[in-house]
Structures are given as C-alpha cells and as structure tokens.
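Before I ask anything, here is the structure I am working with.
Missing here is one protein chain; the remaining ones are kept as they sit in the complex.
Let's look at chain A:
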Amino acid sequence: MAVAGAVLRQNLPGNMDLCGKTGKGVPEFHVLAVDDSIVDRKVIEKLLRSLSCKVTVVDSGSRALQFLGLDGENSSVGFDALKVNLIMTDYSMPGMTGYELLKKIKGSSAFREIPVVIMSSERILARINRCLEEGAEEFLSKPVKFSDVERLTRYLLRGEADEVSEFGKRKLPKNCDLEVSSPSSPSSDDSSSSLCSYSRSSSPLPKRCKSV
C-alpha cells in the first residue's frame, strides 16, 4: 500500500495529490468554483487543479445554478452536476451574491449536503456570521492561498465535515491587515481585526487530523 502510494506520488510533478493516494477507481473530487473576476477564476482553478481536483469554473451565481440544474428550467441535471463535492463561491458578485447562491443551494434537497465555502476580500463580521449561519462550511479571506485550499479539500475528503460541534468558533489567524469597509462600529473593528478564515469546524488541520 505504502509502495503503491509512493509510486503514484512520484509520477506527479511534485504537487500534492489528494485523490491519488487511494489509487484507481476512486472518483475525483469535483469542485464548482464561482467568481465574477477572470483573474480569480484562473487562480482558483489552478489552485484546485494542482491538488488534482476536477474543477468547473463559472462566472456567476446564475450559471452555477444552471450547471447544477437548479435554475428552474426543466433541463435534466447533467451527469457532471450530480458529482459536485464542494462549491467555492465569491461573496461579492453582480446579480446574485455568494450569499444568495448559498441560500439557494441549502434550500435544495438535492444539493444542500454539498459543502459551500464563501470567499471574500472584505472581512465584515456580520457578513461572515450570516454565511456561517446559513450553512456555509467556511469563509475564506481573499486572496485565497494554496494552503487554505489544500487544508479545505483534505479535510472534506476525510469526511470531517460532520464535526459541527464547534459551530461558530472563530479561528484566530496571524497578521491580517484589516480594511474597514463597514460603517464605523468599534466592537466589530476589534474582533474582526484578527480574522482571516472562519469555519464551522474547529482548529487548524494538524490537530484534527490526529482524530479518527
């Protein structure tokens, strides 16, 4: 088993491969990424591909719903859409925001179990809370880093999404420079100044990896 794993890793150009470990026959981890920025779409796609994920990138919430077959049209759901393992969406998009997309997904019986991650460059506490309360798996600060996505996909692959015991617990990150984009409110300034990513689950990966 260990030997097979080592051989697989050697064949890959030095990138981390989450799906290759278990060898053939394991379905790829399929991520649907939604972002109106062409630059961000390119980056998130590469980030995910470098982790050997299958990626579908769309430029709006409505296209995401179309892809999933949730746009109200009677088109049959594409085979691809049935196998989406994670949805990563930008928050601020023209038309439908990431939050609105999140609500639609969580409101659908077919797709509500799919983890949804929100990405945003603005760290507004009320916004973050709203997303987490609506069922977002995590709220990532932009620019999104390789380590964020790697940690996320690794944790989801292990099925640790079931651990919601730490709902609402904030992960205190390192130095993040805060851009105050909400109306001045002393309390939110204080607490939001130290936040980079928020999740329903608890501590950073290494500790959680030990369990199970």
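Before moving on, here are some points about what is shown:
The rule is short, and it goes like this: contacts are C-beta pairs under 8 Å (C-beta built on N, C-alpha and C of every residue); 3 or more make two chains touch, one makes a residue touch a chain; residues count from 1.
By our rule, contacts and distances are computed from a predicted model.
UniProt lists the omitted chain of the complex under the protein name "Histidine-containing phosphotransfer protein" (options: "Isocitrate dehydrogenase [NAD] subunit, mitochondrial", "Gamma-secretase subunit APH1-like", "Histidine-containing phosphotransfer protein" or "Sodium/hydrogen exchanger"). The omitted chain makes contact with just one of the residues A:Lys106, A:Arg130, A:Lys145 or A:Arg158: A:Lys145.
Although one chain is not displayed, its contacts with chain A can still be listed: residues 13-15, 37-40, 42-43, 46-47, 50, 92, 94, 121, 142-143, 145-146, 179, 181.
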